[in-house]
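Here the complex is missing one protein chain, while the rest keep their positions.
Chains: A and B, in written order; residue numbering restarts at 1 for each.
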Amino acid sequence: MADKILSVGIDIGTTTTQVIFSEFTVQNTASAFLVPKVQIVGKDIIYRSEIHFTPLVSREMIDLTKLKELIGKEYVRARIHKEDISTGAIIITGETARKENAEKVLNALSEFAGDFVVATAGADLEAVLAGFGSGAAAVSRAAFRKVINFDIGGGTTNASVFSEGELVDSFALDIGGRLIRFNKQGKVAYISDKIGKIIDVLKLNLQVGERPEFEDLNVLCMKFARIILKIASNEKLTREEEGLFIQHKNKNLKAETFMFSGGVAEFIYSNDTIATLADTAKFGDIGPLFGYSIRRIFKQSGDQLLEPKEKIRATVVGAGTHSIKLSGSTILFEEDILPIKNIPIVKVFNGGSEDIDFMDQSIREKISLYTDEDVAIAFRGPKSPRYLQIKKMAESIVSVFEDRANPIIIVVENDFAKALGQTIQDRVGNTKKVICIDNIKVDTGDYIDIGKPIENTVPVVIKTLIFKN
Amino acid sequence: MRAGDFLILKTKLFGKVYSFKNIKDVLAKANEEKAGDALAGIIAGSSAERVAAKVVLSEITLEELRNHPVVPYEEDEVTRIIEDSINEEAFNKIKSLTVGEFREFLLSSDEPSIKKIRDGLTSEMVAAVTKLMSNMDLVYAAQKIKNPATCNTTIGKQGTFSARLQPNNAKDDIEGIMASVMEGVSYGVGDAVIGLNPVGDNINMVTLVLNKFKEFEEKWSIPTQNCVLAHVSTQMESLKRGAPMDLMFQSIAGSEKSNRAFGIDVAVLDEAYALMQEKKSCIGNNFMYFETGQGSELSSEGHHGADQVTMEARCYGLAKRYHPFLVNTVVGFIGPEYLYNGKQTIRAGLEDHFMGKLTGLPMGVDCCHTNHMASDQNDSEILEMLLAEADCTYIMGLPVADDVMLMNQTTSFHDVATIREITNKRPIKEFEESMESLGIMENGKLTEKAGDPSIFMV
Partner (left out) sequence: MDEQWVRDISAVDYTSRVTVRNPKSIEACVKLKESTNARVCVGRAGTRYRTETLLRFLADHAAANDSVWSDVDESLVDRLGFFKIKTLVRDKQEYITRPDLGRKFSKDTIEEVKARCIVNPDIQIIAADGLSAFAIDANLEDTYSIISDRVRAKGYKMGTPIFVKYGRVATMDAISEALNAKVTVLLVGERPGLVTNESMSAYMAYDSSTVKPESQRTVISNIYNDGTPTVEAGAQIAYLIELMMKEKKSGIDLKL
């Protein structure tokens, strides 16, 4: 028996907007003689939209009406009804996300989102999604190598590093294909102020309204390419170069395999030579030359460049297919309060060893920040707990919730949620709703969405960054 | 005294008279001691009675055996398949031989002579002569017969000793499965097939694993076969959806009733065979894989009062219809109620191997034991070595013989390599060449580099 669920991914970037729809197959993969193990066994992208330019009113403001219209048309073209969507993500990326209209965009699009779609933004998350969408995560697992994926868009470069399928670092840089734009006459129409310093240091003669020298553009693009190579091979950066990191630096991990996605990647993996200003300005920005520069730099260095599964669509594919997880298959929930959204995580025993004897104390300390909000209590828990330990945990949790009106929501890593959930439920009776799920790892600062059940599991979305800017 | 037109089912031994109800009773009581025959209540009451049954059996002609199948023609499609496939010309050459004479014919003839009469045999004849053979007889006779078969590569040629790589995993975890595959290939194991027994029987899992095996074989240029040993109907569905399948597997039994307990009948097997002809991903014309094992008919109450050796022989008669690439008995897989100890298991392994070979199959043996049998790994090692002497086509290879999914022990990657060295046998040629280019084998022996699965990781 297999269930299908529909997922949407919408990526609204500085330059482009894309939509994909995917179908997930969810199935119990355990034999009939074992406890169920429900997993996502297949992810098929059933529709990819064209790549639209993001409609803007001004350079700073997204045109909400046009955006809604554009996305509405894609739903029609894909023959998808929004009520059939059960999960997915809208992600606002690049420079757009830093503009104050991000939240407005999400509100405007919420009607397309169905009941359970995450709306989120943030450079790090974007990097992670692109790394999943490009296939970097999968390659790192299959090839047993550290893989770095640079997703180079119009405004930013978002990098993620994977080892054995797991994310080990993510970061973003103010480097992109549309930081300099040209008008039809080939004159400079825009220079992002993010790169002013670099231009000064390189003593390049680039000014808005002027026709640039090809060589100046070439020097700048080669500089960007070299910075990327330096980061990839973990070489030391200069102070100006470090200034290009957004929010935080990388963790200085050395990757063995390099991959590029995003719009600029289309020029990295092509065979076109970009040797003149005309070649460069073909699409009104420095993207083609930047891509060509990266190709040259990496060829010189002799490093292995792997072609991604998705280039310009990597982020939207990642958003549409990798933002959701399924809980363990033996859990406890009360369906009438699902879905629940944006529940802050209260991680008990933060980082330390988990001594159940001090559990109620630890929960009380952490939960005091949230007076009457719904929260989710999270911890790892023992691998195969004894029933005595389950009872002890249940009693601690119940005692803390005695004077709270909120439902009891528990998220644990190891496989004992049904045992703990039932034991809690037997103690609180009908006075409180109980949700207890396992196989989910979260940290303090995360927020969690829990969806309606599928085959006795619940889909979960963990949000690490919500509008941090 | 010769039986002429009528059957004689009575004899005297050391002054005591032994008489038997019918041929089925003689066949049962002539069996070497097996717990399963005792459980079925058909075993000889004493050692002397067992020998008396052998004496009576030795005088029965092959024609009489053909005329008295242990399950009637009208009642059972397995009987019908075997009976209807008999080549009358071949049968006429041997029909008047007694079982005792037939034994001597097999022991004294060469391979071409045996193969000339083979298509005249029914499974009851094959089983009957087995009951008159000692263990060394079984090794000697089986060793004469080679039954090569071709899928992507050709198995069963003189001088080869092959192995199925069995990477079973209790959680069907694909990475865990591949860890066992890498370990196995690093010992030169897997030339017969890389074949998984899945925990769950579902189409996605079958497809996923077949693809994964194919990918591995292609990546490292390893010429072999892939297989996932799910139920035939699951594999068919996976095949219809385009999975790359070299071999289709099914467990079979020696009666229609017991096959139904496996959820199959001849029509289903025919359908699977036809579908493979159309959609298989292998090159050759042998693309079926069957497993059998003494006791499975009794355990599903489909033995019709016959002994487990005879019922086992009938599995091979059925298998023959499908020109399989692989057939192996899983000897000792159910437990002590069928094969009590190492002695019974070794006997059963030699019997099954001989019977399969005589039937014309590329016979392999899974030398298996459960932890509630009075048997241990030493018994399995003895059986493997005897089988190697008998030119058994293939055995199983598992990490340290421990099947972490089926919770029993079989034979190991190390055993396969060891037997090849002891008996100076080789893997299938193309597979060996691939092992040589991977640096795992040289002149038929493992190199320094062998036994290190990490060579497939970096």
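Note that in this section a residue touches a chain if its C-beta (ideal position, glycine included) is under 8 Å from a C-beta of that chain, and two chains touch if they have at least 3 such contacts.
Just so we're clear, the structure is a prediction, and the values are computed from it rather than from any experiment.
Participant: Taking the complete complex into account, which shown chains does the hidden chain touch?
Facilitator: Listed by label, the shown chains it touches are A, B.
Participant: Pick out which of B:98, B:180 or B:434 touches the chain that's been left out of the picture.
Facilitator: In the complete complex, the chain left out is touched by residue B:180.
Participant: With the missing chain put back, one of A:176, A:262 or A:385 would touch it. Which one?
Facilitator: A:385
Participant: Consider the whole complex, including the chain that is not shown, and state which of B:218, B:270 or B:421 touches that chain.
Facilitator: Here the residue in touch with the unshown chain is B:421.
Participant: Of B:107, B:136, B:283 or B:407, which one is in contact with the hidden chain?
Facilitator: Here the residue in touch with the unshown chain is B:407.
Participant: Out of A:44, A:69 or A:426, which touches the unshown chain?
Facilitator: Residue touching the chain left out of view: A:426.
Participant: If the hidden chain were put back, which of B:335, B:349, B:364 or B:427 would touch it?
Facilitator: Within the whole complex, the residue contacting the unshown chain is B:335.
Participant: For review purposes, identify every residue of subunit A that touches the missing chain, sorted by number.
Facilitator: The missing chain touches subunit A at positions 32-36, 144, 164, 330, 332, 383-387, 390, 414-419, 421-423, 426, 456.
Participant: In the complete complex, which positions of subunit B touch the hidden chain?
Facilitator: 35, 38-39, 167-170, 173, 175-180, 182-183, 187, 335-337, 340, 370-372, 376-377, 398-404, 406-409, 412, 414, 417-418, 421, 446, 449-455, 457-458
Definition applied: only the chains that are shown with their structure count from here on.
Participant: Would you mind pulling out the distance in Å between where the CA atoms of subunit A average out and where those of subunit B do?
Facilitator: 53
Participant: Quick one: in the complex, what on subunit B touches subunit A?
Facilitator: Subunit B reaches subunit A through residues 172, 199-202, 204-205, 457-458.
Participant: Going by the contact rule at the top, pick out the subunit A residues touching subunit B in the complex.
Facilitator: So the residues of subunit A touching subunit B come out as 2, 25, 27, 29-32, 34, 41-42, 144.
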